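One chain of protein is taken out of this complex; the other chains stay put.
Then we have chain A:
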Amino acid sequence: MKSFKLIVWVLLLGSVSALHAQQITGTVVDESGMGLIGATVLVTGTSTGTVTDIDGNFSLAVPPVAKSLTISYTGFSGQVVNLLEGQTDYQIILTEDGIGLDEVLVIGYSPVKRKDLVGSVSSISAEDIDVQAGSTVQSALRNAAGVVVQQSSGAPGAGYNIRVRGSTSITASNEPLFVVDGVPVISGDFAQTGIGGQGANALADINPSDIESMEILKDASTTAIYGSRAANGVVLITTKSGKAGKTKFDINSSYGFNEPIKLIDVVDNKGYTDYIEERYGTRNISALSSGLDTSVYNNWQDLIYDRNPILSTDVSMSGGDAKTKFYTALSYDDNQGALNGTRFRRYSTRLNLSHNPTDKMVTSFNLGYTNSNNKLIQNDNNIYGATSSAILLPPTVPIRNADGTFGSVFGLENPIAATTEYQNRLITNRLIGNVAATYYILNELSFTAKLGADIASIREKVFEPSTLQSSANGQIAEGSTTNTRLINEYTMNYNGSFGTTQFTAVAGAIFQRDDIVRNYFVTNDVPTNNFPSADAAANPSSVTGDLSGDVLHSYIANVNFNFGSSFYLSGSVRADGSSRFINDRWGIFPGVAAGYNFANGGNLGNIDLLKLRTSFGLTGNNNIGNFTTRQLYAGGATYLDAPGIVPSQIGNPDLIWESTAQFDIGVDAGFLDNRIGATVDFYVKNTSDLILNRPIPTTSGFSVVPQNIGDMRNVGVEASLTFVNVQQTDFDWTTTLFGAVNKNEVLSLYEDQPQDFGFATRLAVGQPIGSFFGYETDGIFQNQAEIDAVNALNDDRDYQTGVAPGDIRFVDQNGDGIINDDDRTFIGNALPDFTGGVDNKLNYKNFGLSFFFQFNLGNEVYNNNLAFAEGLNSVFAPTVRAYENAWREEGDGNVFPRITGGSGASNNRQDSDRFVEDGSFVRLKTATFSYNLPSSVLDAINFRALRLYVRGTNLITWTDYSWFDPEVNAFGDSNVALGTDFLTSPVGRTVEFGINIGL
């Protein structure tokens, strides 16, 4: 660069003598100093001008009367540069456009500028991804208007629950469709080893640092083109690509830690002994079970939660010329959870290549390969889990007994053993890629052929040595799953204009096939724990293997009209045919949208954009089993060594897709040179033909048949506001605020009968999904007189059976003087009333600061931990607050019931609002502070960029929730049993220190 500038100087010196048309030269660069190719440089007020070359340089003969130059570049704010007497060389720095209206998005199968968009789309840029610690795509996704991202467990590499405008399904999936570079990718949990509520996450194989941008498609006009898989929205992921210009090297390395946010106060050894004395009437706890010893104290949580390291390194190289561009990257992530024994490691590499062999042809090749190694431990509702035993196992159990074995009582696993002895590895090799070629038949008309592939090969290996409670003589389980997805896609694109009318059209055909091959075996009894090998085990207990898959044929068409950038019309349709259905294979999914921009050409003064838009469309959900519709006779019904077959599935050949009709109306506005941007949307989503299992008489030999039965509705409003508060040369500050309200309601079920899930979740007509159902409490019976009084209400029966003073009193909802099942009522809901976030980005000179607050308000958590750790009925260790505040005498004001077993305990541990807690929270989700070395220093050491940063996630959480963390679900990615906490490993707090080097 420096040498180049020298040449420019020489040239300038040579042209000094020229008069009249003065030659001006210069360079147009972005904020990082990179030259911008193709920026327009015009003499202000004239059509005289040029465009910059590959390094951002330009040279222009300007008339002597010229006062200034106007520079413009897509995606950046335009700039006017005054020409100064005697200066002929200009360095012009463009800043990125405040609210990104000129940004080009590829929505569906055609490109569109953000300001011309008539659908509803939320975007996450590489910059937003960069400020986020965490190694999965979902951790890079975060709350956006109408998008709720929830981490259901703290295990690294674990799943997330992502809801775009609410839930639309009960039995099929509620997760959006993920599309990487145009290829819909495999998502979900492929692990065959059950370890509790949490599973693995197939999307963890995509490396966030390779992502250029993510668009979340929310309304039906943008999602309909994805047809039968788009009812829950679509997340489009675009990976990074090279830009023409000097080859760039980027090195990013960070190191930090993951730590528990909070631990629970469980009684110590004295507290436990006191508790046992109150409960069982003896301080001699070893009489309760050998293995208990009052003098021993282990705080199990302290022993299994730690500040554990996380590390991330990636190197990329990108560049190219006018014909060939490339991006290549290699990265390594090593993420240990705050819970010892959990670890997720990933190697990933990517090559994105594009080449134009002729000026009529564009070819591209994108390929990402990942190898990940996920070390899992048992979790959630599982007596062998680490989190569960660390709470419930008495503190008076030794880590190891005198004979060297792990201390354990009541069949609970020893938490140390659970985190160190249990060996479960899930190793994934994943290849996601596509090859494409586009031929321009005319300038406006092109044909594209694209082959996409997503191949996930998962291997599981579990060894449970005999040192664990879960295995008497050692158990080995191994399995493999290979999911191969191939997609052929052919599209014709037309992109032209007639006068001021721009017109784009796409038509195409897509063929997709998935093959899933699985096998799994479990074998028991190894000679010693030194033989963690299937070879050495004596007793195979199960061997399974199967194949499934599906084929999807799709035909798509999409047209977009832009009438003079003021009126927009778009329509799309997709026909999907799926092998999953029998009698009715084809579904048609149309979507239409219209928009009118009232502020075109500056007619509204300071209002740069005021666009009213509306859309309507139909999308589907075919996420049911591959062979669910068929009537089958299955193998595996072995009798001893004789293979057997039995009728296994009644099937329903008339099954069709679940379908969601969505109406959306919204406004986009931009004010004050687009310094303020606003978007508001209102939508109604009606889902019908929900696939539910209809119970049938079991005299048929079957118990359920899947059928299109239910209906559900989501209605919501979402809004976002962006302010470019300050935009100066050495200081800029942008704030984005967004929020959303979504109201979900189940409209119909099979014969409108409610269905129960999880611990206290009920799905019922008229209620939102995720509703909690149980008894309403009314304090504690303080004396026998109170009990006698309510018992007198009904002549036949007692009010509550077997209660004594100190027991929880329930509300008699139907007033019959008896507390029974009929008195249960809806006592809470896991869905938040209001979600959103506030994002701030500040740059001052070379310092950068960004911080993002995320909030969920009005959601409840069913904290089933309390039924155990605060049940005050059993040998499990209670929490300090429950033990200390247990009812002991009349009027003591204590809120926890008496310490008791028997019918009193059954009463006190009933599903009730006692276990429903406010799960609202505001969280400083991410914060990053960075420093960019000034260009003077960079030039001296020949670096393009050098940035030092510290970033954190989940830094501060404000919540009233009593347990670890309100962002939790013991049922993992369940559609219906939501917001339930039961011995789930909590999310951790991370802090990382890092460096970016650009060469």
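Just so it is clear, a contact is a pair of C-beta atoms (placed from the backbone, for glycine too) under 8 Å apart; a residue touches a chain by one contact, two chains touch by 3 or more; residues count from 1.
Simple rule for what comes next: contacts and distances are computed from a predicted model.
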> Can you pick, from "Sugar ABC transporter permease", "NADH-quinone oxidoreductase subunit D", "von Willebrand factor" or "RagB/SusD family nutrient uptake outer membrane protein", the UniProt name of the chain not shown?
Replying inline: "RagB/SusD family nutrient uptake outer membrane protein"
>> One chain is left out of this view; which of A:T247, A:S703 or A:Q784 touches it in the full complex?
In response: A:S703
> Just one of A:I645, A:A792, A:A940 or A:I956 touches the chain that is missing; which is it?
Replying inline: A:I645
>> In the whole complex, not just what's shown, which of A:N539, A:N583, A:N606 or A:Q813 touches the removed chain?
In response: A:N539
>> For the chain left out of this view, which of A:S59, A:S213, A:T273 or A:N524 touches it?
In response: A:N524
> Hey, which chain A residues sit against the chain that's not shown?
Replying inline: 357-358, 360-361, 363, 435-437, 439, 447, 449-451, 472, 475, 486, 488, 490, 511-513, 515, 524, 539-543, 545-551, 553, 577, 579, 585, 626-627, 630-650, 652, 694-703, 705
